[in-house]
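What follows is a set of notes on a single structure, which appears directly below.
Complex shown without one protein chain; remaining protein chains in place.
Here the chain labels run A and B in written order, and each chain numbers its own residues starting at 1.
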Amino acid sequence: MSTVVPTVPIESATRTDSVVRRLLRRPSGALSAAVVLLLVIATVGAPLFAPYAPTTLDFAHLFAPPSRDHLFGTDELGRDLLTRILYGGRTSITLGFAATALAMGLGILWGFTAALREGWFGEILMRAADTLMAIPAILLGLVLVAAFGTSTLSMVVILGIIFTPATARIARSSLLAELRSDYYLAAVSVGASGRRIVARELLPNALPVLVARASLVLAEVIFVEASLSFIGLGIQPPDTSWGTLLQQGYTNLYSSYTYALFPGFVILVAVLALNVLGDNLQKVLDPSQS
Amino acid sequence: MTATLPETATDVVLRVRDLVVEITMPRREPIRPVRGVSFDVRSGRRLGIVGESGSGKSLTALSLMRLLPPRARIAAGHVLLRGSDLANVSEREMARVRGGQISTVYQDPMSSLNPLMTVGRQITEAIAAHEGVGRREARERAIQVLGDVGLPQPERRIDDHPHQFSGGMRQRVMIAMAICTSPDVLIADEPTTALDVTTQARIMEMLGRIVEERRMGVILITHDLGLASSFCDDIHVMYAGRIVESGTGGAVLSTPAHPYSEALLDSICGLDRDVERPIAAISGQPPLPHQLPPGCPFHPRCAYAQEVCTVEPPPAVTVREQVAECHFPVGSGMA
Partner (left out) sequence: MLRYVLRRLVTSFALLILGSMVVFLLMRVIPGDPTITKLGGSIKEVDKATLDGIRAELGLDKSIPAQYVDWVSGILHGDFGASYFSQFSVTSLVEQRYGATLLLAFMSMIIGILIAVPASVAGAIWPNRILGGLLSGFAAVGIAIPTFVIGIGLIIVLGVELEWLPTQGYVSFRADPIESVKSTLLPAITLGIGVAAATMRILRPSLFDVGSSSFVRTAKGKGLLRRQVVVRHELPNASIPAITAAGIIVAHLVGGAVIIEYVFARPGLGSLLVDSVYQRDYGVLQALVLLAVAVFIVTSLIVDVILGFIDPRLRTKAVT
């Protein structure tokens, strides 16, 4: 008789297609996913979807209220607000994706290292993360802006750094949970060694929680970027982001309410949708937590 | 099904007739885990409701206090206490009955007490909810009742918090809380399941003494036949939502009339048993409420089942000193 050990694929609850299906079955999950998708497509594809070019001026209609020509009205130079919001969103969202990717990448490295080296080294890594997490995000952002300036690259780096410690904590606890799970212990006891084989099984199970987290991180990143740009310490003109639009709306508050409120509303929708999506993903991926 | 004792209506404190509990299920037909239960509770007498988990005994107890879970309700029947039907009274009325005229002692003393409140406060709260006594008198009574349940140094321990007591002592506190308002009926739902055997014996002894002193009617709900036999005067055996046998403890346990009671007794391991003899477990599982067999619900597991048992629900038959719902009661010569 041959001694082939059949490899049974681990029936994890994390198969992508089943996750997506379960997500879409929940009404809040489907709705939030749709909204996020819509926002991302509309803003990243702003050149395609915007009704006007961002530099089109219309001096006849300054601070115009919403109309059929200008769905969201116009600003102080007669530029269409919807267009500006779409282009601003392009900046905010691509910046957000980049910073989130950075935070996730660094956080995973940090957290996984701390999980794999459990001794005092891992402890120190985590204490450092805790200390950084004690400083409110906006505060830390301001300090880093003082240090690194406000170029677009700096903003990506700064926002990424702010959210790295929180991601690191989750990455660490996620990997630790896998390391303590029965299937890992079983694999080790059967002699499965070689980091690569182990990594092939562990990582796919440790990552989904982080993916769910990414949605929540992106929401926070957009929030903080908007806050920093709002007080003038984020994205700088002539670049626009949702935060800079809000700031301009605020300075022109007495001329036009909609100028300030529409960008604010869009930020609210984006952050809310990402939060709800993240919550749903967490529940779908790990119903015991959340 | 009524108890077999002579009906001296004067000392019946609680009368349950044809009680039916219904639970609504999502995307399914509603189920009836309690399907027409009747019994009387008399002051000073101890009644035991014995059955496996799933027999409906706990739901019966909850329905007496109208503390059923959200999807459950009393669909039919009467719960008569001092002339009013508890199945129909308002929620406000019911709040007066709970803790005042009917009290329950639950099975998990570790988590059944508010961890943030002192033991004394939890007792005086019960007193204050039902009687308009002043704070000092309520406190005095609390100390008194803690002493009655056998708690040492009650005047000192009255201001302690639940986590400072052991499991057995916590159960004593629960009992004190239940009896401090001198209710007519005390329901004890698996009161000693979570405790070790020695503590169990002591608690039951104390409970018996208290009930005796205060002339309370007691309903003991348990799956433990041994416990029921040592404590209860009358026993009702529940199966699949109905009482299948009732009679005095002595009668039911020495000469059971229903095949189920007989099988339960056979499956007990006594110390004086022949070691070689295999433990007679009852084959099969109790039926789920939505999958009841036709005719007698016990027939798939019954050693004496015949054709009629699979078709017709059994009638209540008086056998010797007890009443059983069976076509062929044990020892009746009808098999």
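Operating definition for what follows: contacts are C-beta pairs under 8 Å (C-beta built on N, C-alpha and C of every residue); 3 or more make two chains touch, one makes a residue touch a chain.
Nothing here was measured: the structure is a model prediction, and the numbers come from that model.
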Legend entry - Residue of B:G100, B:G147 or B:G208 in touch with the missing chain, whole complex considered: B:G100
Inset, instruction - Identify the residue among A:L38, A:L139 or A:L203 that touches the chain left out of the display. - result: A:L139
Inset, instruction - Identify the residue among B:T24, B:S53, B:N88 or B:Q164 that touches the chain left out of the display. - result: B:Q164
Legend entry - Residues belonging to chain B that touch the chain removed from view: 65, 67, 95-100, 103-104, 106, 108, 111-117, 125-126, 129-130, 161, 163-166, 174, 177
Legend entry - Residues in chain A touching the chain absent from view: 131, 134-139, 142-143, 145-148, 219, 223, 226-227, 230-233, 246, 249-250, 253-254, 257, 260-261, 264-265, 267-268, 271-272, 275-276
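Going forward, only the chains that are shown with their structure count from here on.
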Legend entry - Whole-Å gap separating chain A and chain B, where each centre is the average of the chain's CA atoms: 56
